[in-house]
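Selected chains only, in their assembly positions.
As written, the chains take the letters A and B, and residue 1 is the first residue of each chain.
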């Protein structure tokens, strides 16, 4: 697997019988540790400051050990320590966000999945190239604000967790809301219900839904809860609210479980398959957990507005199975699936295909 | 059980030890096949075109065999084949929709449940006669559009999956939105939260919540996700949206799990019991899975706006149990409950009461 570091050497240095699964204490770490423990792995939490107390409330998801760092940027400095402790790091959204993609790529420790995928997901141009190149339909990008002729989503660059988005329905509304001196992109606002679909791709089996000689699985789906957009409508019209200084915002605060109409599932799987195929064309393949963030219109068109090439927090409602993973193996979570894959890679001596 | 075909003969021709549970590959088929397999039945999927690949992603819900037809209307032509393969068909929403009620009634193959119930549910007049006759409160029907004096739901005939509905609050709004030359019905829009309640009625036990000498069970509840009504409010006022050509629509795209306030549950069960009693009065009884689609007002009145006399897709969030079915048997799904009932009918030699 291609990456900025010599992963072949890291793999050969690994003591295969004593791997510790490590991740940063946040995001989906409860589920990752829980799954790792169920599969018999040792676990290590990386915390900023003191080892966090909250795991004490969740004994089956508490990591065996902790490494504490002072600030998130110190993540870059503990790769020696992580290697010494024989760790494989499962990168989730916070890991990548705190390290930054550049530092993540150069991070000299084994990580689960192909880390190039995280470069491609985090750059909006590469992401669009990857997904549209693979035949997925994304919301149209609008290059000139004067071309706004219907609802659009305006995203500020570097905005994360849902901050720094706004909706405008016309050039006038765009001009009323846009901040000066900040970079942004404008895209068509596709109206419909939102489904965040959690997939898993394994190169180790090809007896199921096969793609590129591996199997694609669909493990669950969720909807994000966003503050304040999911409650502001209760206060009456947005027009009136603006007059008292209240604006809609899109900060993710939680998740609810959902399932999709079964007639959409075949297309949802094809979309996952296409994302996988595109990843092999573009950067050697994405493996493990990933998520397509979709909107389903009232014409039952499915549009993808984002890809996450790693475990997403939307899998957190399902630590003990989901309405989809229960058809794969009863009680299976994405966190546990990751640990199973690592075990499988050890048994088959094919870790090079799933670590980078 | 009364139906257009000789079900007694079909039952006597059935090889009871080798029944295959069949259904059309859509709607709630994953759950139906999953439940059938858990109970040890062989399974057969009926697909339009090639056997669909999506089951490969869900090995525990994949049918053992497939029959492929070219187009849905060909369903009518495979009854010989289905009988030859010793099938009992579990009809779900897509089966009935694609065959049409008339053809479904004449379909010469054993189906789970009393197929007359599907005639009564699919005709809005019969449905109202059945439910109101049984004492269930439905939204008032408005026969003359000039009588609109508050929010109403206007439904076009033959509309399915939520397309072809709109809400109007006055005669003027009705006239602004109605399409010419299309048949419609107008009913009171009952404002409140929506609960789709999934029941099961068995004639084989009467040691529980007994109705008509059988047991009524309540297996789960869900809320439908509808595109675009469940997101359009984020864009601001509907009045303004209409000016950019965006109108609310009601196409079902998914489901979320819900539970009801416990103090409503006694009435919810009484409503199910009344629907059953009414079915025995009107057409010899409804058996197996059914669903009441309800609205709960802020006065805690419960109104029924529709009945589905078969498994609904809203049961799909619960393939491994629900907050209600777990009080009946841990991990029980509606799909599995259907398979259990079939097994029970074989053991008791009473298939005539549950098949038609």
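Rule of thumb we're sticking to: a residue touches a chain if its C-beta (ideal position, glycine included) is under 8 Å from a C-beta of that chain, and two chains touch if they have at least 3 such contacts.
These numbers were taken from a predicted model, which means no experiment stands behind them.
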Entire complex copy count, 2 subunits given: 3
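Going forward, only the chains that are shown with their structure count from here on.
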Centre distance in Å when chain A and chain B are each reduced to the mean of their C-alpha atoms: 35
Chain A residues within the chain B interface of the complex: 150-151, 167, 169-170, 189, 191-195, 208-210, 215-218, 221, 223, 229, 233, 237-239, 248, 256-266, 269, 296-300, 321, 323-324, 326-330
Touching residues on chain B, where the partner in the complex is chain A: 26-30, 34, 52-54, 56-61, 94, 163, 225-228, 230-237, 240-241, 244-246, 249-257, 313, 316-320
